[in-house]
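One protein chain is absent from this view; the other protein chains keep their places.
Per-chain residue numbering starts at 1, and chain names A and B are given in the order in which the chains are listed.
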Amino acid sequence: MTATLAGINDFFIKLFFGRDADSAVGSGLGGSDSLYMFIWWVSVFFFVLLMGIMAYCMIKYRRRPGVPAERSASHNTPLEITWSVVPSLLLAVMFFWGFDGYLKAQMAPSYAEQIELTGAKWNWSMTYSTGIGASQFTKLGSNENVPVFYIPAGKPVRLKMSSKDVIHAFWVPDFRTKLDVMPNRYTPYVFTANPIDRTGADTRVQKMSDKNGNEFYYRDHTVYCAEYCGDQHSEMMAVLRAVEPAYYTTWLNTPPYDAVTPPIEVGQLVWKAKCAVCHTVDGTASTGPTWLNSYGYPREFTNSDPMTQQMIDADPIKWDNYIRQSVINPGSEVRAGFQNAMPSFAGQLSDVELRGIIALIHSLSDRDPKKIEGFDHLDEEAKKLNEAEAAK
Amino acid sequence: MATIHTQQPALGKDDKSVPLWKRYHHGHHWRTADDEFDAAKIGIWLFLSTEILLFSGMFCAYTLFRLLYPESIAAGSSYLDWRWGGLNTVVLLISSFTMANAIRCVQLDKQGWAKINLIITWLCAALFLAIKLTFEYGPKWAQGKRPGVLFNYPFASEAHEPIWWGIYYVSTGIHATHVIGGMALIALLIYRQHKGAYGPTHYTLMEGVGLYWHIVDLVWIFLFPLLYLVH
Partner (left out) sequence: MTTVDRTSEHLGAHAGHHDEGSYLTPKYGPIGTVWDWMTTVDHKKIGVMYLFAVLFMFFLGGVAALMLRTELLDPTRVVDGQVTGAALSALVPGEVTPASVGQLYNRVMTMHGAIMVFMFIVPGIPASLGNFFLPLMLGAKDVAFPRLNLASWYIYVFGSMFGVFSILMGGVDTGWTFYTPYSTTTAGQPQVIAMVLAAFILGFSSIFTGLNFIVTTHKLRAPGMGWFDMPLFIWAVYSTSIIQVLATPVIGITLLLLFFERALQIGIFDPGLGGDPVLFQHFFWFYSHPVVYVMILPAMGIISDVLAVHCHKRIFGYRAIAFSSLAIAAISFLVWGHHMFSSQGELAAMIFSFLTFFVAIPTAVKVFNWIASLYKGSITFTTPMLYVFAFLFLFSIGGLTGLPLGTLSTDLHLHDSYFVVAHFHYVMFGGTVIAFLAGIHHWWPKMFGRMYNERGGQIGCLLVFVGFNVTFFTQFFLGTQGMPRRYASYVDDFHTLHVISTIGSYILAAGFLVHLGVFIHSLFLGPKAPQNPWGGLTLEWETQTPPIEHNFHDEPVVTHGPYDFDEVVPPGWDPKDYPLPAPDPAGHKH
C-alpha cells in the first residue's frame, strides 16, 4: 500500500520536474520537492472535494420545471469557521516548511567554494579562485557558444553574483533555486550539487577525457537567465558541469591559456566567452557589428566624428586603439546603425586577452592598414627575408 | 458630514433679480441638495487622499536616498536658503487662511469680503510661484544645479548631488504644478463668485477647492522642513 502511494508520488514528481532534484535544497525528505508534493496533494484533495460537491449539485439540483429551489440555511457559522480555520492550519505548515527550506537555500558553510559570477547582456561568465574562466563551450538552443562552468559535486558552492548592466536572474532548474543578479550589489547563489554516482545508476553521469588525457565523470546542469533582460534573454544560458572534487582541483589549476598561447587562440576563447553573443565572425547580422572584414575599414559613428580612411592610412595602429577604446568605453564611439548596447569590459580583460581580441579581429579582415608611403623598400626586404626563411 | 443647513430655495429659477446661488437646483439624480453636498465632500476627500499617496512616493524616495547617501542629501539641502522657503511657507499659510475665510464669508453671504479674500488667496499663490521661480529655481538652474543629466555645477562636493536635485525638482515641481492648478481653480471661483454663484445654501465648489488648497499647503508644510531644514 505505502509502496503504491510512494510510486504514485514518484510518478507525479517525474511528471512535474522531469527528474529528481540534483541539489541538497531540492531533494530528500524536507527538501523543496517534497514540500511541493505536499502542497500538490493538499491541493488535489481540496480540488477533488470541491469539484465533487459541485458536480453532485449540478446533477442533483438541476432545475426541473415547477419545482422550486429548496429552502436552506443562509449561513452556518460553525461550518464557516471550520472551513476557515482548517485550511489556515495547513497554510501554516506550508509557511514554516517553506521558510525553513528557503533559509537552507540561502546559507552556505564558510568552507564553501566561492566563485564569482557575472551576468551581462546576454551571457554569463565566471571567475574562479585561480583567475581562470570558462574555456569550453557547447550548443544549447540557437546559442552555439554556451559556456561550460566546472563545479565540484557534493561540495557546497557559493556564487558571488553581480551584473554589468540590467537585472538578471540565475536559475538552475535542477537545483530548484534562483536568485536575482543585481547591477548595484553582490547576491549569493548557494547550492550543493549531488555527488557524482559512478555506478551508472544515474544515466546523466557521463565520462570524458580532457585535452591532457585525464578521464573524468561529470553531470551537466542547464542555467537560464530568469529575469527578462532584452533581445537575447532566451539565449542567455550556461552549463554547470558537476565533476568530482578531485578532478575539479585539477581543472582549476590548468589555465586554458597563458602568455605564450598564440594571441589568435586566446582571442577565439575570449570571443566565445564574452563577445559571441553580440558579434559574429562570419558576417551575419547580430546585436553588434560583425568582426568579419572590419579591421582596417573606415567607420561612421552616431555620437562622434567618423574614423576616415585617411586617418587609418596615417596611423597603422588606429584600429587597434579603436578596438581597445570600444572594449573599455563602448559608449564613446557607437557605430552608425547600432544601439549603444554594450557594457564596458574595463578591468575584466587581461592584457593577454585584449591582445588576443585585437589579433582575432585583425586576422578576420581582408584589409591591412595601408603601407606608409616612402617605406615600400622595407616591405621588399621583409618579403625577401620571409622567402629566405621559407627556403631553409 | 454636512453641518450647514442647505434648504432648497423656493424662488423661481429664471428670476434674474434673485442671486444665482438662490436659484441653484441640485442635480436631477440627487434626492436632496444635502446629499449632493455630502457626496461632493466625500469625493473631494477621496481625491485628496490620492494626492497624499502621490506625494508619499516622493517622501519614500527622499527617505531612502537620505539613508543611502546622507552626505549628498545634506550637501544638497545646504544649498537651499531656508529664508525663502520660510517666506513661502508664510505666504501659503496666509493664503490658506484667506481661503477658509472666503468660504466663511460666503456662508454668511458677505459677498464683498469673500471676493477680497479669494483675490488675496490667488495673489498669495502667485507670489509663492514668483518667489520660487526668481529666487529659487532661477538662480539654481543658472548655476548648473540641475537634476540628472542636466547637472552642471562645477563646485559639487558630493557624488550624488544630481540625485538630490532630481528629488528636489520633482517634488517641488509636482507641488508647484498643484499650485498652478489651484490658481486656475481659484480664478474660476473668483469669476463664479462675482456672478453670484455662491451663498449660504450653495458653495460646494468653494468647499472643494478650499480643501484642495489646504492639502497643497499641507504638502508644502512637509516638504519645507524635509528639504530645507533637516541637514
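The rule we apply is simple: a contact is a pair of C-beta atoms (placed from the backbone, for glycine too) under 8 Å apart; a residue touches a chain by one contact, two chains touch by 3 or more.
Since the structure is predicted, the reported quantities are computational estimates derived from the model, not experimental observations.
Visitor: Counting contacts across the entire complex, name the shown chains the missing chain touches.
Guide: Computed over the complete complex, the missing chain touches A, B.
Visitor: Touching the hidden chain in the complete assembly: which of B:P70, B:G148 or B:P225 does that?
Guide: Of all options in B:P70, B:G148 or B:P225, contact with the hidden chain holds for B:G148.
Visitor: Of the residues A:R204, A:H233, A:R299 or A:K318, I need the one that contacts the missing chain.
Guide: Selected residue, touching the omitted chain: A:H233.
Visitor: Kindly state which of the options B:F65, B:F128, B:Y212 or B:Y228 is in contact with the chain not pictured.
Guide: B:F65
Visitor: Where the complex has a chain not shown, which of A:V67, A:A201 or A:V260 is the residue touching it?
Guide: Counting the whole complex, the residue in contact with the absent chain is A:V67.
Visitor: Tell me, which residues in chain A touch the chain that this view leaves out?
Guide: Residues of chain A in touch with the missing chain: 15-18, 25-26, 32, 35-36, 39-40, 42-43, 46-47, 50-51, 53-54, 57-58, 61-64, 66-76, 79-80, 83-84, 87-88, 91-92, 94-95, 97-106, 140-144, 165-167, 169, 171, 173-174, 176-180, 182-184, 222, 224-235, 237, 278, 282, 284-287, 339, 341.
Visitor: Extract the touching residues of chain B with respect to the undisplayed chain.
Guide: Touch with the absent chain occurs at residues 27-31, 35, 38-39, 42-43, 46-47, 49-51, 53-58, 60-61, 64-65, 68-69, 147-150, 159-160, 162-163, 165-167, 170, 174.
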